[in-house]
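All protein chains but one are shown at their positions in the complex.
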Amino acid sequence: MRFFAPIVGFLSLASTLLPTVLADSKVSKFTSLTAGSKLKGIVRLTDALYTEFTSAPRNYSAVVLLTALDQRFSCALCQEFQPEYELLAKSWVAKHKSSDGLFFGELDFADAKATFQKLQLTTAPILYLFPPSTGDNVDVAHIETPYQFDFTQYGVPAEAVAHFISQHTSHTPPVVRPFDYVKFGTMAGGVLVAIAVLSIAFSIIKPIIYSRNLWAAISLIAVLLFTSGHMFNHIRHVPYVVNDGRGGVSYVAPGFSNQFGLETQIVAVLYALLAFATISLAMKAPRIEDPTGQKAAILIWNAVLLVGFSFLMSLFKQKNGGYPFFLPPLF
Amino acid sequence: MPPKKNVSTPSSTSAAPSAAVATPISTPQTSHNVPSSNPISILEGIFKNYSQSTPQRTKLIDAFLGFLVITGVLQFVYCVVAGNYPFNAFLAGFSATVGQFVLTASLRIQSNPANKSEFASVSPERAFADFVFCSIILHLFCTNFIN
Partner (left out) sequence: MSSLEVLLKDESTRNIRRLLKVVILITIAGAAVSSRLFSVILDPWFNFRASKYLVKNGFYNFWDWFDDRTWHPLGRVTGGTLYPGLMVTSGAIYHILRMLSMPVDIRNICVLLAPAFSGLTALATYLFTKEMKDESAGLLAAAFIGIAPGYISRSVAGSYDNEAIAIFLLMFTFYLWIKALKDGSAFWGALCALFYFYMVAAWGGYVFITNMIPLHAFVLVLMGRYSPRLYVAYTSWFALGTLGSMQIPFVGFLPIRSSEHMAALGVFGLLQIVGFVEFVRDQVPSRQFKTLLKALIFIVFALSSAVLVLLTVSGVIAPWSGRFYSLWDTGYAKIHIPIIASVSEHQPTAWPAFFFDLEMLIWLFPAGIYMCFSTLQDQHVFVIIYGIMASYFAGVMVRLMLTLTPVVCVSAAIALSNILDVYLSIKTPAAPTAGAPSVNERKEKKPRVNILSAGKDSIVGVYSKASKIAVIAAFSIYLFVFVLHCTWVTSNAYSSPSVVLASRMPDGSQHIIDDYREAYYWLRKNTPDDAKIMSWWDYGYQIGGMADRTTLVDNNTWNNTHIATVGKAMSAREEVAYPILRQHDVDYVLVIFGGLLGYSGDDINKFLWMIRIAEGVWPDEVKERDFFTPHGEYRVDDGATDTMKNSLMYKMSYYNYQSLFPAGQAQDRVRNAKLPAVGPTLSILDEAFTSENWIVRIYKVKDLDNLGRDHLSAAAFDAGKKKSKRTKANKGSQRKLRVV
């Protein structure tokens, strides 16, 4: 017994110290890995490193991005997020040379298929945040199960991720977007060139700018676009046409408050046609000096108006089943 | 009270148009050519032109405009220097000045015989009545706003 006492003592001491020692050694390891990494501020992980990086005794916060950058996977979001993530990590190590308890790791599917299988992940990218498992205020619920960043809700900006990290840990990572001199230069140059070109060519451009026809065209197109529901398409991202399930294509969306892209274009063209027929009847026809020609023009435009409006009403009837009115010739 | 005072003035203006029309017609655009590009001489030319071609009544309006500009500047300086503590009061005062300025400027434009073609339906008397009407509303709003 007497022999064992110190051993037991040592063991008990070790059991308290060991995690700390272990964790400390991990800190130094990942600090050096971070410093030596090709991607500034990000540890490139493998299967083994991932386990070590995220496993239990941690006295640091670990952010891990599981991604699939290889072109074969055509993961657009991964490509989109990558520069943002790099920016975030870079901004952090620029301020905190020795990482100071927050590490950024990245695991590519190409390097670590096993981890993806183990975690049963089928989508990428996924961003995990492991808060510290030792220390003062341990987040017990999240020692094993990390926080997950919601890409669908917050999108990809580095600021959103930084906010996410600051919500769950004591760190508030800054995001320092480097000033893009090239972009600024091209912008400034472009503006200067544009001004120069404008001032030189002003005499040529002036009649165009003051051209009533041009402005009329722009205004009419704008009005037609807006009144045919273009903003709805823009906001709701509706499909252009939809497969109707029988091998054909359906142009007209069922339902009163839904529409397809092509459908709105048909409607816009229809409105334009009707408006043009009206304009022709009101302004062009009475200026035709030849009586027969005038008669023919009036007849034609009148017919166009009738058929167009009739088609419009039948189209509307398709959208709103209970609509009782119609115009000949279409029912 | 102030409206009454205002009302009393048009009786004197009513005699004005004949004079106002008579004088400027002789000097509308036949102003001095200023050949020299020397800024001082340009300014001199402007001043000369102005004092010759402007009717007395318009000069009175201009003096009032000048007064309003000075008041506005003073108010603004006061606000910057001494702070805008009763913000309501400062705002009411300042907008009274600015509002009165633009109304007076409108009156000046409307009663300018050179603009007669523009304002077919606004005679100088009508312009003055408009001016009084607008000023009353302006000051009503301001007094209400000062609290």
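Some notes on this structure:
To keep things simple, chains are lettered A and B as they appear, and every chain counts its residues starting from 1.
To be clear about the criterion, a contact is a pair of C-beta atoms (placed from the backbone, for glycine too) under 8 Å apart; a residue touches a chain by one contact, two chains touch by 3 or more.
If you're wondering where the values come from, they're calculated on a predicted model, not measured in any experiment.
The missing chain, though absent from the display, is touched by one residue of A:Ala48, A:Ala194, A:Ile208 or A:Leu299; that residue is A:Leu299. On the side of chain B, the interface with the absent chain consists of residues 29, 31, 33-34, 37, 42, 45-46, 49-50, 87, 91-92, 95, 98-99, 102-103, 105-107, 109-110, 112, 114-115, 118-119, 121-122, 126-127, 129-131, 133-134, 137-138, 141-142, 144-145, using the contact rule stated above.
Chain A residues in contact with the hidden partner, per the touch definition given at the top, are 150, 153, 167, 210, 212-213, 215-216, 219-220, 222-224, 226-232, 234-236, 256-259, 263-264, 267, 270-272, 274-276, 278-279, 281-291, 294-295, 298-299, 302, 305-306, 309, 312, 316, 319-320, 322, 324-325, 327.
Note that only the chains that are shown with their structure count from here on.
The mean-CA centres of chain A and chain B are about 56 angstrom from one another, to the nearest whole unit.
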